[in-house]
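Only one protein chain is missing; all other protein chains are in place.
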Amino acid sequence: MERGAKKRALVIGAGGLGCAVLPLLARAGCAIRLLDDDTVSLSNLQRQLLYGTADLGRPKAEAAAERVRALVPGASIEARLERLTPATAPDLLRDVDVVVDGSDNFPTRFLVNDACVLAGIPLVHGAILRFTGQVMSIAPGETACYRCLFEEAPPAGLVPSCAEAGVLGALCGIVGAWMAWSAGAILAGGDAGDGLIVHDALVGTTRVVGLGRDPTCAVCGDAPAIRSLDPARYEEVRACEV
Amino acid sequence: MRGVTEPARVVDIRSQVCPMTWVRVKLGLEAIGAGEILEVWMRGDEPLRNVPRSAAGEGHEVVLCEPAGDGHRLLIRKGA
Partner (left out) sequence: MLDDLRIERYARHILLREVGGVGQEKILSSTVRIDGLSEAGCWAATYLVLAGVGRLHLADPRPVPAGGLLPLLPAAEEGSPRDQVAVTALASLNPDVVSSVEPAGPEDREYELVRIAVGGRDEDYVVATGNGRAVGGWTAVGSPCPRCIGDALRSAEGVAGSGPAPALAGSVAASEILAAILQPAARPTGLRIHRLGEAAPLPACTHGGAA
């Protein structure tokens, strides 16, 4: 496929964060490859702004792409009803200029991080939980990566239970906007910083936590132990679909 | 043996799927007074793992958890 000058983003997840970042990326003229294998459910509608009541049961990637095209005529968005796996990652990352990760589980976040670091592709990570949102931009080998900060997925017993899975819907817009901002900075050849932006919506404050690449990091450090995407490392912990 | 107070409310979540299991229990707890008992009927591993933990996390006390029928019966005393 002819690349031309158009930049391409791989967007992981058409959930709360994906829904907010997709229209912004599309409007900025970015070509988008969107991955999501889930369908729209009622409890999604509290925060996933690309879907309405009539979309219940539809595949999210399809519904999201359709809505983005209605909002941004001419938007280039390729919807794929699949999730990123160790086997498919190299292919899905081909010809991508930035990865925007709005996934909602730890194994996927680590897989995305490792795949991007190994391929040398910049990554924007976002996450929301309860009233807190965070964004981190990763330039592999230069800035901290997700593993520099979080080392490895928490053991199953420490994964937040459903009771801790509440989230303020509007946070998706806040974090999604920062993700789009960071992706735009990366695509413009600039610098999206080396820090973790954290917003507390209950108190109404934002702070930036300076990071820095960890030379002992298992994937982006000076002597990385992780040199390939071994499926055993990213085993899915059964999570509730909310 | 000390008797347990009659439950102020009963919630049956046997047909519910996570996270609606905890959501229903939480709404049941909101509807009763501090110190009162909520009785919960549940089925399956997920609520057994999550409901007592979530209840304790929000300041409530799990007074009883016992096998019942094809699932479990829980008694939760609402915290202050």
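Each chain carries a letter (A and B) given by its place in the written order, and its residues are counted from 1.
Here, a residue touches a chain if its C-beta (ideal position, glycine included) is under 8 Å from a C-beta of that chain, and two chains touch if they have at least 3 such contacts.
Being a predicted model, the structure only gives us computed values, none of them experimental.
Participant: Check each of A:Gly13, A:Pro140, A:Gly173 or A:Gly221 against the chain that is not shown and name the one that touches it.
Facilitator: Candidates A:Gly13, A:Pro140, A:Gly173 or A:Gly221; residue touching the omitted chain: A:Gly173.
Participant: For chain A, which positions touch the chain that isn't shown here?
Facilitator: Listed in rising order, the touching residues are 20, 23-24, 27-28, 42-43, 45-47, 49-54, 70-73, 130-131, 162-174, 176-178, 180-182, 184-185, 188, 192-193, 195, 197, 201-202, 204, 206-208, 242.
Participant: What residue numbers in chain B mark contact with the hidden partner chain?
Facilitator: 19-20, 22-24, 26-27, 30, 58
Here, only the chains that are shown with their structure count from here on.
Participant: Where the CA atoms of chain A average out and where those of chain B average out, how many Å apart are those spots?
Facilitator: Going by mean C-alpha positions, chain A sits 36 Å from chain B.
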